[in-house]
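Dropping the structure in here first, questions after.
Shown here: the complex without one of its protein chains, the others still in place.
Chain IDs A and B follow the sequence of writing; residue 1 opens each chain.
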Amino acid sequence: MTTLDALAPHRRDHSLSLWIGLILVGLHVAVALLSLVWTPYDPTAMAGGRLEPPSLTHWAGTDRLGRDFFTQIMIGSRIALIVGIGAVAIGAAIGVTLGMLAAFASRLLDDALAATLDILIAFPTLLIAMLVVAASDTASLGSAILALGIALSAIVARLTRILAKRVLVMDYITAARTSGTSWIGIVFRHVLPNIWPTLSVNFALQFGLAVIAEASLSYLGLGAPPPNASWGRLLQEAQGTVYTAPIGAVAPGIALVSLVIGVNLLADGLRDIGDPTRRLAR
Amino acid sequence: MSLLSIENLSLAAADIPLVSRLSFAIAPGERLGLIGESGSGKSLTAMAATGLLPRAITASGSVRLGGQQVIGAADRVLDGLRGTVSAFVFQEPLTALDPLMRVGRQVAEPLRRRTRRDGRDLDGDALMREVHALLEQVALPQPDRIARSYPHEISGGQRQRVAIAMALACRPQLLIADEPTTALDVTTQAEILKLLDGLVRERGMALLFISHDLPVVAEVVDRVVVLKKGIAVEEGPVAEVFGAPKDEYTRSLVAAARAFDAALEGTP
Partner (left out) sequence: MSLVSVEHVSFNYTRDRRVLDDVSLSIRTGASIGLVGESGSGKTTLLRLLLGLTRPTAGRIRFGEAELDPGNGAFMRDYRRQVQAVFQDPYSSLDPRQNVLGIVGEPLRSLGIPGDRRALVEAALVSVGLEPGILGRYPHEFSGGQRQRIAIARAIVAKPKLLLADEAVSALDLSTRIRIVELLKRLAAEMTLVFVSHDLGVVAALCDEIVILERGRIVEAGATRKILADPQHPYTRTLLDSVPRMPA
């Protein structure tokens, strides 16, 4: 009955993280879009000597086949965004549906679903993705995205289930039922809007996981085949020359980390903007 | 000398004032009621009295508990005051007790600390005997069974009795009770109020009783302070304040309480 909740230590100022996130993600999106129409060099052509260090003509140097490395990174941005968005979209679609079903289901079905999800989550995301890729004999960007989406869906489903159950015990759900609102209406009007802030932050986290997992798949040779210059493949190719030409490992690494951090900061900031209870709290 | 003396206490979170220039004192054995509705700052005042304020809240003025300045005091000093000078009973007995610890052990903890302070180190059987004695003093039936139970295995009223036993184990000079009956049923509330009243009288303890419920306060205290939005609007003996309230806000509270009483008497 005390108002102490409202007096908890002040919330962090989110506008800064929003701006940094916006700039980082915006940069990657801009570069990815630009790469569709223009790159400094033809990504597949030999544009200079092998393993040249960064210079004015080759901003990030060249790789061991003499291709412009900055061009490769630009294309990598595009692939990373496609993989991240695609995998999260698939994971969200499957995961939210399953989790919602479990939350509304009878005790028995819920227990069965929860146990299955727990087992799935016990497997590392990457391992599941590798299994799915292995099962779909040809390695392609599409199968990698599908594999990652399926692997992520178990985590999304479990989170959705827990969050939805917490909302379902609230009086406003009972009030909705006595107001004649159908189950579908309750899901879309009450449950989803109330679990969305937590889910969306989690999606950002998983976007990062997916991008990193795709890089790992590519690094292991299970990702999108050449000429898709995924950052993971760039890292793999740089492996042999990491001491002589460290830029080959550093540049895709920076690109990867900046995108993952950017997406997370952006999601944090957006959550607070979209939340009426935070926006107007004094 | 006063056991608790609060002078010009102001509390604020960031720039929002929560309590403004509040002053009152409780002498040994005196029973004071702090009346206020939600947002009045009554619970914060109680926390300030024992130095339990959340970090985000800044306090100014003076709070002396057992002669010791509380505001700005180190935790080590405050730890010495809590339990020896004052003890707390909270509103919700379910969250005030550790759900994973048997009731007997929870009561034993403050009891052991107090007996050690008195120079007696109780252990095993002797400690358990004193725990049972305490449970009997708060009129719990079958103290053996209760002591072996976990909090969720006993009723809300029994849990609040356990919380009172824990407070008594400290033998405090001042008992602070923050809405101790609000979460309870009416018949249970009546029993707990009677218990508290009897224990406080018997032991000559001082009581700071915090509540929004006027008739409940009237049953256990002699004097009241009425808080409205952090400001004391009226203070005085129960009979005076409830009989002839001077402040307009107090008048509206008294009128509301009397309206429900009148309905019960069938004279609306």
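Criterion: a contact is a pair of C-beta atoms (placed from the backbone, for glycine too) under 8 Å apart; a residue touches a chain by one contact, two chains touch by 3 or more.
Keep in mind that what you see is a predicted model, and the values were worked out from it rather than measured.
Novice: One chain is left out of this view; which of B:A13, B:V63, B:A165 or B:L253 touches it in the full complex?
Specialist: Touching the chain that is not displayed is residue B:L253.
Novice: Among B:L199, B:A218 or B:V233, which residue is in touch with the absent chain?
Specialist: Answering carefully, the residue with contact to the hidden chain is B:A218.
Novice: Hey, which subunit A residues sit against the chain that's not shown?
Specialist: Residues 170-172, 174-182, 185, 189-190, 193-194, 275-277, 280-281 of subunit A touch the chain absent from view.
Novice: Over the whole complex, note the residues of subunit B touching the chain we left out.
Specialist: So the residues of subunit B touching the missing chain come out as 37-38, 156, 185-190, 193, 212-216, 218-219, 238-239, 242-243, 252-254, 256-261, 263-266, 268.
We take it that only the chains that are shown with their structure count from here on.
Novice: Would you kindly tell me how far, in whole Å, the mean C-alpha position of subunit B lies from that of subunit A?
Specialist: 51
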